[in-house]
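All protein chains of the complex are present and in place, except for one that has been dropped.
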Amino acid sequence: MIKAGIIGATGYAGQELVRLLLAHKEVEIAWYGSRSYVDRKFASVFGNFVKLVDDVCKGDDLEKLADEVDVIFTATPQGYLQGILTESVLEKAKVVDLSADYRIKDVATYEKWYGIEHKSPKLIEEAVYGLCELNREEIKKARLVANPGCYPTCSTFSIAPLAKRGWIDTDTLVIDAKSGTSGAGRGAKVQNLYCEVNENIKAYAVATHRHTPEIEQTLSGISGKNVMLNFTPHLIPMNRGILITAYANVVGSHSEKELKDAYYEDYKDEYFVRVLDGATPPETKWVEGSNFTDVNIKYDERTNRVIMMGAMDNITKGAAGQAVQNMNLMFGFDEAEGLRLVPMVP
Amino acid sequence: MIKAGIIGATGYAGQELVRLLLAHKEVEIAWYGSRSYVDRKFASVFGNFVKLVDDVCKGDDLEKLADEVDVIFTATPQGYLQGILTESVLEKAKVVDLSADYRIKDVATYEKWYGIEHKSPKLIEEAVYGLCELNREEIKKARLVANPGCYPTCSTFSIAPLAKRGWIDTDTLVIDAKSGTSGAGRGAKVQNLYCEVNENIKAYAVATHRHTPEIEQTLSGISGKNVMLNFTPHLIPMNRGILITAYANVVGSHSEKELKDAYYEDYKDEYFVRVLDGATPPETKWVEGSNFTDVNIKYDERTNRVIMMGAMDNITKGAAGQAVQNMNLMFGFDEAEGLRLVPMVP
Amino acid sequence: MIKAGIIGATGYAGQELVRLLLAHKEVEIAWYGSRSYVDRKFASVFGNFVKLVDDVCKGDDLEKLADEVDVIFTATPQGYLQGILTESVLEKAKVVDLSADYRIKDVATYEKWYGIEHKSPKLIEEAVYGLCELNREEIKKARLVANPGCYPTCSTFSIAPLAKRGWIDTDTLVIDAKSGTSGAGRGAKVQNLYCEVNENIKAYAVATHRHTPEIEQTLSGISGKNVMLNFTPHLIPMNRGILITAYANVVGSHSEKELKDAYYEDYKDEYFVRVLDGATPPETKWVEGSNFTDVNIKYDERTNRVIMMGAMDNITKGAAGQAVQNMNLMFGFDEAEGLRLVPMVP
Partner (left out) sequence: MIKAGIIGATGYAGQELVRLLLAHKEVEIAWYGSRSYVDRKFASVFGNFVKLVDDVCKGDDLEKLADEVDVIFTATPQGYLQGILTESVLEKAKVVDLSADYRIKDVATYEKWYGIEHKSPKLIEEAVYGLCELNREEIKKARLVANPGCYPTCSTFSIAPLAKRGWIDTDTLVIDAKSGTSGAGRGAKVQNLYCEVNENIKAYAVATHRHTPEIEQTLSGISGKNVMLNFTPHLIPMNRGILITAYANVVGSHSEKELKDAYYEDYKDEYFVRVLDGATPPETKWVEGSNFTDVNIKYDERTNRVIMMGAMDNITKGAAGQAVQNMNLMFGFDEAEGLRLVPMVP
């Protein structure tokens, strides 16, 4: 039994960590960190935890927290952790960072897209990018894991098998993404009010979204090429879920079956990736509340283009679920412990 | 390890049973019954079960099913089970019926409200009304349990402590109920299309809803009086959740604290009922996907009326969750096995 | 052609006034007041007005505004107008106040429910309560109209015919109300975020909502009795719409037909109130975007109680539409000018 602390426990990803860890056999939550709600009962902020959590919220004293727990989850605003994370903390506790602070390996790229100077660039080198299915062995040995973004996780699973084999021309790659509103966080902003989001759809951060370089970095690594692509996210009137629809030209001559077999092959041992049968398009509802990502493709011989699709729960596999999966790897637990969640319908 | 069969596995309540039983330590599902989808893979109807369920759907041969399993769940249309349930079936397997066929003890009342002649009235006597918190001991010995309706379950928890003590005048009792659309089932009807329900609210079955006599029967039993009340359900644009707002005049002189203490006292040992602190009104989101019912009250001294509120997930505690809880009691399992579900937010 | 100014034009009710007035034959909008957006293009705040409104937002200098326009609409926070409205303003322009500042005639009652000291109690006397169907003749002569609240308007239409005739026992009156989220305004609050409201329902302000004394005042006037009732509003995951479900015991012996005929009689000449045929329950979708209120009743002989129902668009008839209707009366225009809106489905 290890002890865990959460910084940012009253955000949507933070409280999802609580939901998952409460059902985890090897972990006890010892620290509910939330600057906004210090000394207030956690269950009074998120009523779903009434009777299940009696703790009050604490602050974010990282050094003190590191003394008390084995693993720290940080679900904090961009740029925050990099200013307070120290060698001393990492010597005492392992860290899974759900923010983007340590995801981008190239500091200049980070600073360009995020518009801030990185405050602990040396730790970027040490940090392991926590896409479990990709970096499993390195994660097992890591002290600091950079938990991937929601869009990058779903995009990678949707595209990786073809990018890896060089069967798509990555210069033609376009990713059109759709996300539920929980991805926008729990901050009080007019644009995220119910009446602004409901019965509405729009693109946002067109050609400027910060997950772009993260996706490019991963696909470049997988394909061995310098990938540059278009990524357009859209805000959808629903709470949870991400859907990826990606397009690319096929290189060489490949039947739809051949393309699809690449997915079956790459994911045959991956519990959390489900390759759908036939022409069934992924639906976000089929993965809601679970750690699964569903993928499928369609080859259009008219245009010689392949449409790659993926569905995922942005708060689970796209944030808290993957963070727990990373923790499982880092501590030698069963990788799926606490994550064998059956998706909830309707 | 016992074996379970489900008749009506491809309805919303039926597939929720699958979600719950897959995570239950003592049960294996041996029969996915669905007349509409015989021989079709269950996971092709409900994509959430891809990789988790490989079985194909079977028909509804109750005798054959009873030979193969220990417990049968029937999530079937009103009037169906009463026509096919036999002594022979009950000798071989226990039955939890999620329909209303055996809930109403008075046959005349049943026939008046449901508009059909009951086909096996003798079994009504044997059937135990499966509101676990109320009839725990009888359920443990039962062969046939009538799983309560969603509205009656939530209404009872909201009102019982005051009705039992005679602290409300049940002649003044009004129940205004609101339900998510999954309560309307998965039949293809124009009135349940997305565009008809979304951005809309209406009352339905005003003064004629069939759950009325069921609520009256339970509250009459609890209060020792002949309860006759008004019950008005409303259709809400959301998938899951029931909210009860009930009104009654207070009999005698009782402070709000005294009224509230009745709830604390009655539910102090009931895991699945949560009495909320202070003036916090129950929200359906706080119980979503779980087996909890949240209750709270407000006493209005201006009118000497008490407002009793309850929130519940209509598919879980209001259907499949309570059915599993009944099964746990009937087979001597831990009552909460498979039901320690943390509500999912957002 | 008269000129109108709007204070609070960038709230939901304010921008609805713009939508309505743009199509009004007798009015030109001369002042888009919005303290938060001074000097910003109005159409950049509400993109629906691109190409239709070129004006920039102005501040809330009431005296200056009164010099420039014939009528002022104030869609401002509670307590604001009462501090700045002067005799001088009223000499220059007529005022329709969409806030609650001048609705409650009894100052003590106002101060108790709103928790603030009233700053211009003398104007309360002059102000006419702008429920057009009720106070038509007084409104025509008014300089200052207190535009009714959304819940009170819909409640009154639903209950008035029976209250007026003394056919219901107002001591037993319970109003259970449901509102779309636009009623909560456009302020950036966590509780009104999409993910907090969507897939959720709750009661709020139980037994303490400020519209309670307003409804009581109106029904007391209509019935000639001192009405005290319970009013419970609920937050519904939809943008627009209010549904009222009210309950009361019937006094004397009245058939459902007799009760219903009271509605047909009282509303036969009222264009904006539609009495639905048969047992059809009102649906908010049937009035969306229009100035209609739909009403219907159901008499339950079992309990001798009548269920009174009403559906209305909270932003239109419940705010901006009624404000325009008041203006039409005050300036001698056709009462329905600009308000013959066909409800929009779906």
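For reference, chains read A, B and C in written order, and residue numbers begin at 1 within each chain.
By definition in this document, a contact is a pair of C-beta atoms (placed from the backbone, for glycine too) under 8 Å apart; a residue touches a chain by one contact, two chains touch by 3 or more.
This is a predicted model, so every value here is computed, not measured.
The missing chain, though absent from the view, touches A, B, C when the full complex is examined. Note that of C:58, C:240 or C:317, the residue touching the chain absent from this view is C:240. Among A:238, A:262 or A:339, only A:238 touches the chain that is left out of the view.
The chain not shown here is touched by just one of A:60, A:101, A:133 or A:196, and that residue is A:196. Only one of the listed residues, A:26, A:55, A:68 or A:283, touches the absent chain: A:283. The chain not shown here is touched by just one of C:22, C:90, C:107 or C:251, and that residue is C:22. Chain C residues in contact with the hidden partner, per the touch definition given at the top, are 12, 15-16, 19, 22-23, 44, 46-52, 182, 199, 239-240, 271, 274, 276-277, 280, 283, 285-290, 292, 294, 340, 342-346.
Interface with the hidden chain, as seen from chain B, comprises residues 12, 181-182, 186, 188-190, 192-199, 237-239. Even with one chain removed from view, chain A keeps its contact list with that chain: residues 172, 174, 176, 178, 180, 195-196, 198-204, 206-207, 228-230, 232, 234, 236-241, 243, 245, 247, 279, 281-285, 288, 298, 300, 302-303, 305, 307, 309, 311, 346.
Please note the rule applied: only the chains that are shown with their structure count from here on.
The chain with its C-alpha centre at the largest distance from the centre of chain C is A. By the residue-number overlap criterion, the interface of chain B with chain C counts as same, with over half of its numbers used by both chains. The centroid of the Cα atoms in chain A and the matching centroid in chain C are 45 Å apart. Between the CA-based centres of chain A and chain B the separation comes to 36 Å, rounded to the whole angstrom.
Between the CA-based centres of chain B and chain C the separation comes to 38 Å, rounded to the whole angstrom.
Counting partner chains per residue, chain B has residues 199, 239-240, 283, 285, 288, 346 touching two or more of them.
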